[in-house]
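As you look at this complex, bear in mind that one protein chain is not there, while each of the others sits in place.
First chain written, first letter: the chains are A and B, and each begins at residue 1.
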Amino acid sequence: MSAHAEAITENPMPTPRQNEESADSLLQIRDLKKRFSLSGDFLDQLRFKGGKLVRHQEHVHAINGVNLDIKRGEALCVVGESGCGKSTVARTVMGLLTPSEGEIRYDGQRIDNLSSRQLLPYRKRMQMIFQNPYASLNPRMTIQQTLEEPLRLHHPDWKRPKILEKVEEVMHSVGIDPDWGKRFGHEFSGGQRQRIAIARALAVDPEFIVADEPISALDVSIQAQVLNLLMEAQQERNLTYLFITHDLAVVEHFGTRVAVMYLGTVCEIATTATLFEKPRHPYTQALLSAIPRLKDDRPQHIRLSGEVPTPVNLPSGCVFHGRCPHANSRCKQEIPLLQTQDDGTRVACHAVEEGRL
Amino acid sequence: MSTTSNSSQASASPGRWERMRDSYMWYSFKHDRTAQLCLAVFICMVIAAFASPLLAPTDPYDLAQIDIMASELPPFWIEGADERYSLGTDAQGRDLWSIVLYGTRVSLLIGFGAVILQALLGVTFGLMAGYLGGRVDTLLMWLADIQLSFSTLMVAIVVGALVKATMGSAFYSQYAVMMLILIIGLAEWPQYARTVRASVLAEKNKEYVDAARVMGLRSKRIMFRHVLPNTMSPIFVISTVQIANAIISEAALSFLGLGMPETHPSLGSLIKSGFDYIQSGSWWITLIPGAVLVVLVLSINLLGDWLRDVMNPRLYKG
């Protein structure tokens, strides 16, 4: 694990210590909540109950009070299983969804309540890479058109030669042949399409990139290519990443810090090395033990009982208590808060707090 | 980093023509006799109709060329036919071949015109309803439902009555083509709106739309530049059906006397004008334009079926 520690100290990130109000945070997420209504429009919500007309609403609680700080130059990975709200966090940060509560600050400025016109300068600074390279390129546009579009929008004063030059440069930097510009997305393989999608994000020279499961739709050998490309881009352009994934093996390789999410809440945030060396939260422990490793023959999985509850009716207390081997009566009633440990790790678990674990 | 699978093709990126030649559509067309025949028939009819001033031996709109003495002459294969009128003449002595050509032109004009109007209205409303959602969607779909609950006939009667009352019937017959385009266009736009809305709803959840939003593009540009081109396949398919429907609607309206005047007949008004003479044995006045109408609509519908099969992605691979 010494290799991990070295990798961390080499990183430009100044201190691993967590500080709520740290000035070097590029993105701050505070008490973010997002609910989706399941009840349709106003007329559908009306119900008769005991002779009275009542308005009845049901919600999916996708995120429930998430706090995250992303520091300049780091790659913060958010991991969790499907339905844990990790993609909702990404989409809310990018303004594709409006938060139900809470705020998002980018470089000190609140961005969650801006109009699309006010948001435009931020669109140039923050970009997104999507999961499915087969759906993220417009099938009716050529690669050239796809890459020119953001440039034309964000640099209306640029002349055509300058735009062409920039497109060619960005195509080179992601390793696609500029001659492919006249062709359409469906003529390429998944890995090549993901390169094109990355080129589109990089075209406007952003400083912050949200990557929502960018490699999970790709084959193993292609995953390595795309991960390498993302890491190269980070070094060359000093990018900051919010990297959403379900694959812990990727996190171990890629992330500076990791936030583990379960059912809309963050249960543990730590530097990558610390998390893999010493996972605190019982869910993190189970998640780590479930990674299929090549080397061990018969691994000891921590078996979790039951399944992830639906985010419609959230469990009381700690959202994980129903599957947790260490849950007691306090866990069923009281919601645990993130608490900073000696080494800077922040864990939301009563058992850890009480020293039971 | 060049990759093997594509590098061979990359050297020469295919042009528009080669792309079309390699497409599934062309392949399917080459192997479908019905589609080929229908397209040929349809193209012949369109060319003949729009070249009618050149092809027709007489100008049926010119009263001076009409010989009232030569009325109700039978077509050439029946005894008593006149050499000058290959398909015979109608009750007013107009050459049936000429008048069918001109009538087809009127019918096609109204069909295409109405469909263009329907498409403009329907696509715009459908796009807005699907992409913007929420109240806009509810409002527009209510409008569509209300519109659909009026039949084309009702709209025709109401609009016709209104125009005739305010502008006079001379005005109405002068601008009959415009009027019919307007009526059929207004009555049928919800078909487009619904189809477009359904495919917009499917498209707007795809990641390329999110990517366009993240880029900071305005809704209008995303709707027309990104979403609309990807909903073209169902629009094409429904257009063929709608052209056929519009031609039939026009024929029905004219047959009922709500459409084209007999001085400026469409296929529908020709059928109507000949209908009274079926009893007196001059069946050709009604049956010949009727047959032309059937062939025209059938070829469009069969082309539409073929197009639907080609563009249905589920059958695409099969």
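Heads up, the rule we're going with is that contacts are C-beta pairs under 8 Å (C-beta built on N, C-alpha and C of every residue); 3 or more make two chains touch, one makes a residue touch a chain.
Going forward, contacts and distances are computed from a predicted model.
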Complex member absent from the view - protein name from UniProt, among "ABC-type dipeptide transporter", "NADH-quinone oxidoreductase subunit M", "Xanthine dehydrogenase subunit D" or "Transcriptional regulator HTH-type FeoC domain-containing protein": "ABC-type dipeptide transporter"
Residue touching the undisplayed chain, where the options are A:H154, A:H253, A:K278 or A:H326: A:H253
Residue touching the undisplayed chain, where the options are A:R110, A:R152 or A:H301: A:H301
Touching residues on subunit A - with respect to the absent chain: 3-4, 7, 10-11, 81-82, 189, 191-192, 219-225, 227-228, 231-232, 246-250, 252-254, 272-273, 286-287, 289-299, 301, 303-304, 306-308
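Here is the rule we go by: only the chains that are shown with their structure count from here on.
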Complex contact set, residues of subunit B against subunit A: 1-3, 5-7, 9-11, 13-14, 138, 206-208, 210-218, 226, 229-230, 232
Complex contacts: residues of subunit A adjacent to subunit B: 41, 91, 94-96, 116, 119-120, 123-124, 127-128, 130-132, 135-141, 149-150, 153-154, 175-177, 179-180, 182-183, 187-189, 191-192, 197, 200, 204, 225
